[in-house]
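One protein chain is absent from this view; the other protein chains keep their places.
What follows is subunit A.
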Amino acid sequence: MNRRSFLRRALLGGAALSLIPLDLMAAWQKASFTDAGFSQAMQNNFGTTSIPSSDKITITAPAAATNSAMVPVEVSTTLKADQIFLLVEKNLTPLVYKLDLTGRMMPYFNIRIKMKESSAVHAVVRSGQKYYRATVDVAVTAQAC
């Protein structure tokens, strides 16, 4: 290998290497947090847009939120959950969070979220490789964002 081809290969290799870490670091799944609308978000996260609703999931949220920049949303379930998702149908980025639980965690999560406008709020729980859903409507009376 002469000097010229060595340099060329080193350059190519370096360029290739510099691309890899970007992919590895993308633990944050961009597709899950799509801004292409609610049905696309459902498709990207669950592979389907129709998830059966379950009365074993409870969403506690104000029916009317006075401050849309800080809406408390509490999700709990009596299902044996290993994942919980929260989606706001009309937000530009519908998915709020995706939570992976270990056995020690109780299937409960409370968070404060932003809402663009009055919208349905969906909680999706994965239990035994199946998804279940609950929905509440939250009306926003004062807009912040």
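In this text, a residue touches a chain if its C-beta (ideal position, glycine included) is under 8 Å from a C-beta of that chain, and two chains touch if they have at least 3 such contacts; residues count from 1.
Everything that follows uses one rule, which is that contacts and distances are computed from a predicted model.
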item: The complex's invisible chain, by UniProt name, from "Peptide/nickel transport system permease protein", "Sulphur oxidation protein SoxZ", "Serine/threonine-protein kinase RsbW" or "PTS fructose transporter subunit IIA"; value: "Sulphur oxidation protein SoxZ"
item: Residue of A:38, A:109 or A:132 touching the missing chain in the full complex; value: A:109
item: Residues of subunit A (touch criterion as defined above) contacting the omitted chain; value: 27-29, 32-33, 69-71, 74, 88, 91-102, 104-106, 108-115, 145
